[in-house]
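With one protein chain removed, the remaining protein chains of the complex are shown where they sit.
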Amino acid sequence: MDIKDIIKEENLVYSKTKLMTDNVLSYCPGCGHGTAHRIVMEIIDEMGLQSNTIGIAPVGCSVLAYDFMNIDMIQAAHGRAPAVATGVKRTWPDKTVFTYQGDGDLAAIGTAETIHACNRGENITIIFINNGIYGMTGGQMAPTTLEGMKTSTSPHGRDLKKMGNPLKITELIAQLPGTYYVSRQAVHTPAAVRKAKKAIRKAFEIQQENKGLTFVEVVSNCNSGWKLPPVKSNQWMVENMFPFYQLGDIKVDGELVK
Amino acid sequence: MARVQGAIVVDRERCKGCEVCVPACPTQVIELANEVNGKGYHYAYMANPDACTGCSNCAIVCPDGVISVYRVKKTA
Partner (left out) sequence: MGELKLMKGNEAIAEAAIRAGVDAYFGYPITPQSEVIEYLTYEKPEERTGMVVLQAESELAAINMVYGAASTGKKVLTSSSSPGISLYQEGISYIAGAELPCVIANVVRGGPGLGTIQPSQADYFQSVKGGGHGDYRLLTLAPSSVQEMADFVELGFEIAFKYRNPVMILTDGMIGQMMEKVELKDPVPRWTDEQIQEISGSWATVGKPANRERNIVTSLYLDSAIMEQHNHHLQAKYRQMEAEEVRYETFDTEDAEYLMVAYGSSARIAQKSLTLARAKGIKVGLLRPITLYPFPAKPLLDLVPQLKGILSVEMSAGQMIEDVRLSVECKVPVVHFGRFGGIIHSPEEVLEALEQKIIGG
C-alpha cells in the first residue's frame, strides 16, 4: 500500500492535541517537560475542561508553559503556585485548577506552600516534575538531587553530610490527611506515558468530585543539567532515579498504599 | 503479515532530533536523517516505512509532539 494512501485525514490516529499551541517548545531536545505538558493537555481536552480550567506555572524551565498550553494560565513566583492555586480555587470552587511545578520550586523554595495546600486539602491537582536538578538556572543542586550526583553546585557529587539528603517530598505529603491521591510516574517510554496519563486523568477526575488534593509526580530527565544525550539520560534515570524514587501509586482513595 | 499498515508524519522543521522516538518503536521504523533541518537538528524519519503498524508509540513519547500517526486496515 502506498504511503500516500495511508496519510489521509480519515486515517489519522494520533496527532498533537489542539490544547497544545503551535509554538515551538522552549525545552531542550528530549526533555520530559514537553511530554508531560502534552498529556496534561490531552486529558483536559478529553475531559472537555478547556473552558473551565486554570493552570498555574511558577518559575522553572516550564515558566513559559502558558505559551504552550492553550488554556487560561497564571505565571506564579518561584515556589508560590500552590498558594496562587488556593486563591483561584477558593474563589472559583467549580473551576478545575492545577499547578505544574519543578522540584526546586515545589520541594525547596515552595515547601511551605506545598505542604499547607496539601494539608488543607485544597481541591486542586499538583503536577510535580522531578528531574533532580535546577534546570532553568543551569543545573544546580536541588533538594531532590541524588547522593553523589554531580551538579554545578555539587561539582564533586552531593555529599549528604554537607548538603543534606535527597527529599522524597511526595512520600511526605502523602502522609497528610488533605491529600486524596498521590502517585509517582514517568514519561520516558510509551508504556510509562500511558500510565502517567491514567494517573493524571484520575487526579483530575477526583478534583471534579471535590475529594481533596491530588498530586502526581513525574520523574523526568534533564539532559542539559545531567550533561547526557536524551536517550542516555533516560537510561540514567531508570538506573539511578527510579531505585530511589520508585514509580507507582503512593496513596489511593485517601489511603496509603502498603 | 500485519493486518494493519501505519505511517507517521514527522514535522521535520520542529523535530529536535532527540532520538527518543527511535527506541520507542517496536518495529524499528524510525531513524534520524543524515541531513539536518533549518535548526540544525538531524530529524526523525521513517527509514523502514513498511514495518510501521501505526501503534503511536513514537508519537506519544515525542516530547515536542511533532509526530502524527496514520493507520489503515489492510483489505488485501
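We call the chains A and B, going by the order they appear; numbering starts again at 1 in every chain.
Just so it is clear, a residue touches a chain if its C-beta (ideal position, glycine included) is under 8 Å from a C-beta of that chain, and two chains touch if they have at least 3 such contacts.
Treat the numbers as computed from the prediction; the structure is a model and nothing was measured.
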Touched by the hidden chain, restricted to displayed chains: A
Hidden partner chain, touching residue among A:52, A:137 or A:152: A:52
Among A:35, A:70 or A:179, residue touching the chain not depicted: A:70
Option from A:36, A:85 or A:127 whose C-beta touches the chain left out: A:85
Hidden partner interface residues of subunit A, rising order: 50-54, 56, 63-64, 66, 69-77, 80, 83-88, 90-92, 95, 112-113, 116
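Note that in this section only the chains that are shown with their structure count from here on.
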Contacting residues of subunit A [partner subunit B, same complex]: 1, 3, 5-8, 11-17, 20, 24-25, 27-35, 38, 187-190, 193-194, 229-231, 234
Complex contacts: residues of subunit B adjacent to subunit A: 5-7, 9, 14, 16-20, 22-24, 41, 49, 54, 56-72, 74
